[in-house]
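Dropping the structure in here first, questions after.
Heads up, one of the protein chains got dropped from this complex, but the rest are sitting where they should.
Up next, subunit A:
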Amino acid sequence: MTDELLIVRCQLGEHDALTELVRSWHEPVRTYVRGMLGAERADDVTQEVWLAVIRGLPRLREPGRFAPWLFTIARRAVTDRLRQEYGMPEAGAQQEPVTEDAAGVVVERAALIAALSCLPVREREVLVLFYLEDLSLEDCAEICAVPVGTVKSRLNRARRMLRDHLTEKGTKR
């Protein structure tokens, strides 16, 4: 079933559709939250995300754009938890040219998840959304409330940092 049909059924008030929605999207949401906050806080924040999603469902005007909306809410919940370290706006996000970085392509999912915690929040976030959630650059930009160019530069920076981290880890062994 398409997401849009599922959301429309939820908005109509079909109980089965609501549970199916949670069943379908629980793991992606939890993966994102876990990637951002770590496993110990993931369950509580995931529950907060779902409560906000269900409460906001009647106001969702574009059911076809559910995924970006969902992750925008998830991001807000994560940001609330990270406010202490995340409050200041990023000073002069650099627009870097987009390059196809082999490191970003070859990094395996498991290694990526394990290495995420070494990255700063903003870089970690775009990596999770782009690689683990398979969202488009446009969706990532919408969720993070930044231009697509900023997402690209953060992805570049994140891949570079991740590669450096993995390289360093490899040489220490």
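The rule is simple: a contact is a pair of C-beta atoms (placed from the backbone, for glycine too) under 8 Å apart; a residue touches a chain by one contact, two chains touch by 3 or more; residues count from 1.
Assume contacts and distances are computed from a predicted model.
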Options "4Fe-4S dicluster protein", "ABC transporter permease", "NADH-quinone oxidoreductase subunit D" or "Transmembrane transport protein": UniProt name of the undisplayed chain: "Transmembrane transport protein"
Sites on subunit A contacted by the missing partner chain, in the whole complex: 1-2, 4-5, 8-13, 15, 18-19, 22-23, 26-27, 30, 34, 38-39, 42-43, 46-47, 50-51, 54-58, 63, 110, 113-114, 116-117
